[in-house]
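One chain of protein is taken out of this complex; the other chains stay put.
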Amino acid sequence: MTQKKLQVEKEVEVRFSEVDSMGIVWHGNYALYFEDARELFGKTYHLEYLHMYEMGFYAPLVELSIQYKRPATLDDKLRVICTYRETDAAKIIFDYEIRHADTDEILVTGHSVQVFLDMQHQLVWQTPAFYTEWKKINGLC
Amino acid sequence: MTQKKLQVEKEVEVRFSEVDSMGIVWHGNYALYFEDARELFGKTYHLEYLHMYEMGFYAPLVELSIQYKRPATLDDKLRVICTYRETDAAKIIFDYEIRHADTDEILVTGHSVQVFLDMQHQLVWQTPAFYTEWKKINGLC
Amino acid sequence: MTQKKLQVEKEVEVRFSEVDSMGIVWHGNYALYFEDARELFGKTYHLEYLHMYEMGFYAPLVELSIQYKRPATLDDKLRVICTYRETDAAKIIFDYEIRHADTDEILVTGHSVQVFLDMQHQLVWQTPAFYTEWKKINGLC
Partner (left out) sequence: MTQKKLQVEKEVEVRFSEVDSMGIVWHGNYALYFEDARELFGKTYHLEYLHMYEMGFYAPLVELSIQYKRPATLDDKLRVICTYRETDAAKIIFDYEIRHADTDEILVTGHSVQVFLDMQHQLVWQTPAFYTEWKKINGLC
């Protein structure tokens, strides 16, 4: 049985202010593009911050990793692909791939890891019930 | 009788990421530098957001105006001079002047206007008591 | 005879990172939204930076003015309306209006002024020929 792959794709336009003096997107700005896609994922699959908060949890980023393959420049249109990575841990892990919308070249890859904190800001080691439920609904367990 | 001039000066270093593809500071980033100086003013003269909040007021910006005379570039050190402009209105008005730290040339000027909102986010037309008091302490009325 | 109004409208989504600790769009970020619309204007009416550069001119911003009426918050969709303001001076002036996409409320207004520099970075007082031509093509003179 093949499992469902949870994935969204967000189109992003490079802004003038996001390009540095070398004429390419400043490396730190890819965190913006990843977040754009991650937020779209949350909306698409109902895994928003607000929903988690209502369930009693924060989900802060604890790791962000970015690999730069090729530069993006002004007026480039980018496709940011955000894929949910399965894990048994009490974590939310996403893999990212940014492709040039026209050439389809991979420009950037990366991943992010989020953990759960309770309302007292204490790390939650066990998978929260709402997250197990979310996985079930989405055919992941 | 000469009146006291309330003024602070904040030194700011231009960041690589603040420079655009023309090799000059992106125009929108001067709002950062103005804010750096405005916050220093708040600390220096005890007119911080937190203090105003405790007195029951927000003080949102309602106007920001920037004039660009000469460009700043990477590694430039800037002096941001923030001067309180006297007014009888229930407003906080600052004038800004950004000078190159080495050459003393004026690069940018501007001003900002803040008004007072109460905790219900309603505009306050009368000068709040704490602000009148603050003016007195600082020899402005 | 009524004259043609040169105007574009750009839809912008507020990013998580553009919202400040008060839960509203940080005031400096509206310079981003104005620029998004200004660039769309350039593309739509063929008044791009690159084109001007090929004609032998830079067109730096010398003034930016922003009035804040109401705050925008996370996930708000904004319509940024950029309108060309006629002038006999050797300047490019735009007026901006940002409206909430759903409620149509005006959140922010503003304007920007650009002048022309030649390739030696000297201010050009006379309207460049290409700009006069551009005005004619667009029914402005």
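Going in written order, the chains are labelled A, B and C, and every chain counts its residues from 1.
Convention: contacts are C-beta pairs under 8 Å (C-beta built on N, C-alpha and C of every residue); 3 or more make two chains touch, one makes a residue touch a chain.
Keep in mind that what you see is a predicted model, and the values were worked out from it rather than measured.
Residues 16-17, 19-23, 26, 28, 74 are the ones on chain C that touch the missing chain. Residues touching the missing chain, restricted to chain B, are 15-17, 31-32, 35-36, 39 (touch as defined at the top).
In the full complex, chain A touches the omitted chain through residues 22, 27-29, 31-32, 35, 58, 60-69, 71.
Rule of thumb we're sticking to: only the chains that are shown with their structure count from here on.
Of all chains shown, C has the CA centroid lying nearest to the centroid of every protein CA atom. Between the CA-based centres of chain A and chain C the separation comes to 32 Å, rounded to the whole angstrom.
Our note on geometry: chain A versus chain B, Cα centroid distance of 36 Å, whole angstroms.
As a whole-number value, the distance joining the C-alpha centres of chain B and chain C reads 24 Å.
Those residues of chain C in touch with two or more other chains are numbered 31-32, 35.
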